[in-house]
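All protein chains of the complex are present and in place, except for one that has been dropped.
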Amino acid sequence: MILVMVRRLGEMVFVLVSISVLVFLIFFATPGADPAARLAGRGATPATLAAVRHSFGLDKPLPVQYVLMMKHLFVTQDLTSFVNPGEKVVPAVLQAVPVTLSLVFGAAIIWVIAALVVGVLAAWARDTVLDRLLMLFSLIGVSMPVFWLAEVANLITQARYHDTWLFSWVPALGYVPLSVSVVGWFKSLVIPWTVLAVTYIGLYGRVLRSNLVEAMNEDYIRTARAKGLSERQIILRHALRMSLITLVSMFGLDFGLLAGGGALLIEVVSGLPGVGELTYQALQNLDLPFIMAAVLYGAVFIVVANTVVDMLYAVIDPRAR
Amino acid sequence: MSLTSEDGARVAAEPASGPWRAALRKLVQNRTAMAAALVLVLVVLACIAAPLYAKYVAHTDPFGSNLDGQITIGGKSVPVMQPSPTGLGMTPIGPTWRAQYFLGADNQGRDVAARMLYGGRNSLLIATGSTLICLALAGLVGVVAGFSGGIVDTVLARALDVLWAFPVYMLAISLSVVLISHGLKLGPFTLQADSLLIPVIIIGVVYVPYVARPIRGQVISLARSDFVLASRCLGVARRRILLRDIVPNVTTTLIVFAPLMMALNMLTEAALSFLSIGVQPPAASWGTIILDGEGLLYTRPMVALAPGIAIMITVVMLNFLGDGVREAFDPRAKLRVKSDR
């Protein structure tokens, strides 16, 4: 078991190192991305450009620059931005983490509860009008571009119907820290939570329903039925328990992706200064130190989630080893 | 529609016309899937007819700026771009619900409805092209990794891990900048900056791990299955096992993946357009029209709403079709559609 863990850890490190090297190389291969000219300012002479390049260590060979960057990011943790010189990267990322976690946790609670309701209801009422309607809405939920849905939500709650009783409570776009005001925090996040949850409600609802329906045909359910248990008891006590295994692994992967900054566009459109927004800004600015930090932060979440899910599977299903 | 899984026994019990024809027949009998297919065909036809619409119905050039244009509504001549009384800002004409400017104009005074049809072409082409690339690559990688095992498998599996956790947007931004000036030469192919192939390749490659992983798993479990082991014991060549037992199974899985990947890729195209990567103006895709509409969201919301709804309808239909295909070809396959990241 320890050996498996060590191997897994080694693989994770390999993936992270590869990603950082690739990001680094791609950055320097992109025309116009060289930060020296932007740091020097418009109209700088070649001499000034060279001096700036030297003072930021950009004239060193790429492997040396890479090692230095990694050292500043992980060892001394004082890596600074190329766009806002002096701005430290690590605290900026740490500052964005609570925002993203607030968004993702809240949305996750909504989508898990709602998906359970949708899935169970649809399975219970399978092949009725209710089932079809629920599945249709789930499908529509899965089929909308998330950032577009967020824009439509802005349109409705910030402009068109902002003055009606329904949405007059919606605050201006932005994030209110939990420590400042609990109510403000909640209000600022309700709309983004809902928007982000919509896709996953549809997704999980559909998967849950089909798993439940499949499980209903299994032998042990037939046994339960023969014992005279009600349909409701069968679904909730027996079928649901088995189906949740799939959902838990799905949840692990999705949560990892989102917590790592995967909710990038929704954070941007909803004006939430989380890790996704930070990544977006860094990409827009082509600010390598920030890109590196944000990408590695996100990759850690993704890789860890993958590993955890794989290992869970290995525990549940020995064949998968 | 019915998602009730039916056991494979019934499929096998069909008259001896081969599993593929049986699956196709089953698909044709699925009314929801067929209705979805019909809607998709209509969408494709409408997009193909875009030049006809632009020329004979809307009488407009959907790619040329038309900032001082006039149209006649109810006998009155109305400017396409309406100046405000203060001389600050111009508002494009809203939906007229007539032949011209049916859905209104964008900030260049162009007919949004006509652009929607042209944009649909690009969106559908990108979704289809990237799906083909993705499935081909994923099939190849999955089979090679799963069937070879050992060091090849390890290397490919790690490569998939890296790709999976790699920031798509960074790759896309960088690639699109690199290509403007230099283009990309891959053997006989030259990739230019305005080529549709850029979003096609980016989206196609990005989702390879997503398909390749289950394929690899499938190949590994097939390779360990009793009938393959039996064949091996009988001394059947590895190549033969590959072609006879593995490839057909993998192909089925890929077919099941196809409509769902198309749906996913269409959403991804929209997300990339949001970052100005992919189709470049004055050409359009549904994603870029959403971006155009973003700047007009509060004054002319239709510009952003229409392409979003078009994407939604198309993706819903692709999913319906995907459900039908899955039921027909591989009722046991557990697939999920992932949202765009």
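Letters A and B mark the chains as written, and numbering starts fresh at 1 in each.
Operating definition for what follows: contacts are C-beta pairs under 8 Å (C-beta built on N, C-alpha and C of every residue); 3 or more make two chains touch, one makes a residue touch a chain.
Convention: contacts and distances are computed from a predicted model.
Undergrad: Assign the chain not included in the display its UniProt protein name, restricting the answer to "ABC-type polar-amino-acid transporter", "Tungsten-containing formylmethanofuran dehydrogenase subunit B", "Putative glycosyltransferase" or "Peptide/nickel transport system substrate-binding protein".
TA: Per the UniProt record, that chain is "Peptide/nickel transport system substrate-binding protein".
Undergrad: The chain left out here touches which displayed chains?
TA: A, B
Undergrad: Using the document's definition of touch, tell me which of B:Pro51, B:Gly64 or B:Pro248 contacts the absent chain.
TA: B:Gly64
Undergrad: Based on the whole complex, identify which of B:Ala22, B:Ile173, B:Ala258 or B:Ile289 touches the chain you can't see.
TA: B:Ile173
Undergrad: If you put the missing chain back, which residues of chain B would it touch?
TA: Missing-chain contacts on chain B: residues 63-65, 67-68, 81, 83-91, 107-108, 173, 176-177, 180-181, 193-194, 276, 280-283, 295-300.
Undergrad: Which residue numbers on chain A touch the omitted chain?
TA: Residues in contact with the chain left out: 30-34, 36-38, 40-49, 51-52, 55, 80-81, 83-87, 92, 95-96, 158, 172-174, 271, 273, 277-278, 281, 283-286.
Quick note on the criterion: only the chains that are shown with their structure count from here on.
Undergrad: Taking the mean of the CA coordinates per chain, how far is chain A from chain B in Å?
TA: 22
Undergrad: State the interface residues of chain A toward chain B in the complex, per the touch definition above.
TA: So the residues of chain A in touch with chain B come to 11, 14-16, 18-19, 22-23, 26-27, 29-33, 126-127, 132, 135, 139-140, 142-149, 151-152, 154-155, 159-160, 199-200, 203, 207, 209-210, 213-214, 217, 246, 250, 257, 262, 264-265, 279-280, 283, 286, 291, 295, 298-299, 302-303, 306, 319-320.
Undergrad: What does chain B use to touch chain A in their complex?
TA: Interface residues on the chain B side: 1-5, 158, 161-162, 164-167, 169-171, 173-174, 177-178, 181, 217, 221, 263, 267, 270-271, 274-275, 287, 290, 294, 297-298, 301, 304-305, 308, 311-312, 315-316, 319-320, 334, 336-341.
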